[in-house]
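And then chain A:
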Amino acid sequence: MTEDKQLQDELALYGVHLTLLEQVYNWGRSNSLWPLQFGLACCAIEMIASVTARYDLGRFGSEIFRPSPRQADLMIVSGTVTKKMAPQVVRLYNQMAEPKYVLAMGACAISGGPFKGGYNVVKGIDRYIPVDIFVPGCPPRPEALLNGIIHLQETIRRQKLSGPGKARHADRDQPSEYAIPEEGGRDLVPQYNAETWRPSWQGGGK
Partner candidate 1 sequence: MERMASHYRKSGGRWLGSGILRGMGVTLKNWIGSYFDPSRLVTVCYPGERLPLPENSRSFPFLIYDGDDPEAGLRCVACRICEKECPPECIHIENERDENGKPRKRPAVFDIDISVCMSCQICVEVCPFDAIEMDQIYAISTNARFEPLRLHKEQLLKPNEYFRELSPTRSAAADARREAERAKQAKKKEAGKKG
Partner candidate 2 sequence: MNVVLFIIAALILVGALATVCVRNLVYCALSLAATFAALGMLYLALGAEFIGWVQILVYVGAVAVLIVFVILLTAPDRMRSVGPLFSRSRILGVGVSLGVFGTIAYAVHKSGSLKGSLSMPAETDMQSIGEELLSSYLVPLEATGVLLTVALIGAVLFAREEPVEGSEESQESKD
């Protein structure tokens, strides 16, 4: 790894950029994040507010909220994911075309928030789909969402397309679709997707 880096730096001195393609690729992806047009709860109001004139998500090239998951790049999970809604959220994620990203906005989407003890709320959407960015708050200010999107852009620019530690969508071993939970007798079945989340007693999480 480090040798690669050294070699690249050395070559860059002579004007050869091995990572140019990767940079262009990442630059394009990061600057054209079209969110999926859906909102779940109160955080959706803040998400809508972040597209308004005062905050203007459009400055980042993200004001085009696509209604169809096929054309969206970014899924902003904005609000409480109830057990009834979780299958739809996972299904929408599965329908999105790669490369796709997920931003969990607000306490409820991250962990269940104030309702995490409730019988009807999913304790964090990251149990079912891989989340790239977490934006805490209840709800987060529009600026916090903008900050989260800037953070996501930086994350994308740092992603690698080959070699170890490459981006999720570039890795053939990583799944692109996840099992859709269904309502069981007591809880959703499955309770979590093992590819994305491991409960604490299996050595994941806290």
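Everything below uses one rule, namely that contacts are C-beta pairs under 8 Å (C-beta built on N, C-alpha and C of every residue); 3 or more make two chains touch, one makes a residue touch a chain; residues count from 1.
With respect to how the candidates were assembled, all candidates are chains of the complex that A comes from, given by their letters.
Keep in mind that this is a model prediction, so the values were computed, not measured.
Set chain A beside the options 1 or 2, and in this complex the one it touches turns out to be 1. Contact residues on chain A toward candidate 1 in their complex (touch as defined above): 53-56, 59, 104, 107, 110-114, 116-117, 124, 126, 131-138, 140-141, 143-144, 146-148, 150-152, 155, 205-206.
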